[in-house]
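Scroll down for the structure; my scribbles are underneath it.
A single protein chain has been omitted; all remaining protein chains appear in their positions.
A and B label the chains in the order they appear, each numbered from 1.
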């Protein structure tokens, strides 16, 4: 009976057409061309490498896609227990009619060929979106992205600001900024002007958020413009910055971004807690980890200073979820956002979903985003989340709190889609 | 079958008359007068504010209680998923015969009026206690509370010491201390004497505990009296203290309190981990949050120095629960105490209850306290806890460990009530 109830709730959630509020899709090439695009996703390459496949094997220059898959396939047996592997199988079954539950040396090639044929169909992108019940996809664009050549109603731009905050002392980044805005950096005034131009450009192209990923030790505070200017001048005269100076500059740029978010009424997605390049010999995108000794108290000044900016917050460490729940419960401008990266496995999603649904206003929870690089991943990732969400709604709301089914379904729909619309100001397609 | 088993165990736990070992009840005015007293609880005002209601709307000076409720009601829809909302509905159903599961603009007024009528009955306090199966309620009294005008057997005093430890450098606090004790502060000797007088007064009035809430960075150590005296002299001559001096003074006062607890055989409730006024624009009592980077290792010196003092410890961050379990498992004088504030939702209570019941001696666990400001809250809060406790007893003890039902029930009774009696030395009423 409870299993049937759960199934009914899940079916309702599965019928919902979604907006994916955070991805790394390239809108000029959104879907995969071969299985290598899927297996090349860092989740598989890094797990295969972790299980013993050398980086050379995976990242050999000029490697043929089919050969790459052939090399990865034998390692899949070692990672078939992972949630990530279950996404792979689910994609192969849903998109390519694959009927087995393992990919092996004896079946991979026909799977590869079938997939390649499907992916070569001119409407493959449309097929994937339709099968996945997906109508809008948020992007993560570099600040100097021209945002041209695609439908910004379908692929919604989002201004990624990591480079501006953490790499501005690099000549190459400043050159990109000048090229994108036509403004030569002379000091903090022109920096502010250049950033304003970026926001103009993004907002004019339907951008719905500003976004950044942040290391665990980052603590944003307001920095005096004059103090920042001294440092920026040092950068411009190519002096190496001290760690303290670099930190001050990062804080200044970050704060400036928040000010522009306030001006443009753009939500500012904070993805808190990643340490880059911890495992330097790792595969592409498989080098980052974290230090769980982080607290949202580090964002106290920010959350207080910008009551008019909505901060959808993602945390990398699962143990940060209770702070996220509590800060979202107290601060009107903090909302919970998805289940990020190392926290994006069922064991952690379930605990985190439970905590959020029990203590954060229902209007302030963005249930899930796929974080995908290729369109095919939305289906299994949202599928995983919907199953967990249905389970929590069934157990905690219909059974424990005796909510009528349709009320629980409505809560699920709001968390899955409604809040994406209201928080980012999008309305479907 | 397991559902029936769970229900039988729950029924046994529900039949137990309770002692609530930590509340903020005003014994001169313990129960609510209108629904505004209930909805004015910070859990609702802060959640409504978090969901978008402005503080001005909620805290307008001179606001009529009924108007306050009218303003809050529309926001309830946004927080109806929360555990806190479920308490509200449960109170309305149990106390006022409310039969719906939502409070809306169309039904709130009759609910308000019904409640007001009930609450106006002269024996309302008695009714609430009886319906709630509650016979004794611990208070949290300011150090200068006269403790008069109420039955200290029913409303058991508890000496709250936050002001002494953290605000003694304020003239107003020292004036209150002098007024309460008749002792003029001249240095650490007279401070010690004054604190002794407070303990005399409280113990003479049936106080059963000393209590304090502590910020995450507090680390109690013994401070040399001479060193403390220098700082106290500075305070008395109205010099501003440095952060270090303030910390030393706090440590000295705290340690002095522990010494008096040892002398009077009073348990010292430690509520560890709150940062005050993190969100300064928040509603009354809705401004505090936490930094989860805290460890009970900070209390090593204290726990070792006072083996004769029982420390019932509450932790604010859920992730601190395992340390609490482990320290209670090792230190004879550390006991687990309730599920505090941001950890007081079913998802966290269940995990924490499980860990405690599996690893801490059964005699050293105080299952729950309501932390309530008005009497009506004990019913839904203890109700929530009892359901979770029954679930854990059913699953982990009767099913997994094959305990006879009555043995599991006895464990539940001990944790719910027996340990409150033995740890605080109370015996019911």
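The working rule: a contact is a pair of C-beta atoms (placed from the backbone, for glycine too) under 8 Å apart; a residue touches a chain by one contact, two chains touch by 3 or more.
As the structure is a computational prediction, the values presented were derived from the model and not from experiment.
Screening B:26, B:142 or B:326 against the full complex identifies B:326 as the residue touching the chain left out. For the chain left out of this panel, the touching residue among B:59, B:113, B:229 or B:396 is B:396. Residue-wise, the contact with the chain that is not shown comes from A:275, picked out of A:26, A:275, A:304 or A:413. Considering B:3, B:120, B:204 or B:359, the position touching the chain not shown turns out to be B:359 (whole complex). Against the chain not shown here, subunit A presents residues 46-47, 49-52, 78-84, 86, 101, 275, 278-282, 286-293, 317-319, 342-343, 345-348, 351, 387. For subunit B, the residues touching the absent chain in the complete assembly are 293-297, 300, 303-304, 307, 319-320, 322-323, 325-332, 351, 354-355, 357-364, 396-397, 400-403, 411.
Heads up, the rule we're going with is that only the chains that are shown with their structure count from here on.
Note on chain placement: the centre of subunit A and the centre of subunit B lie 39 Å apart, centres being C-alpha means.
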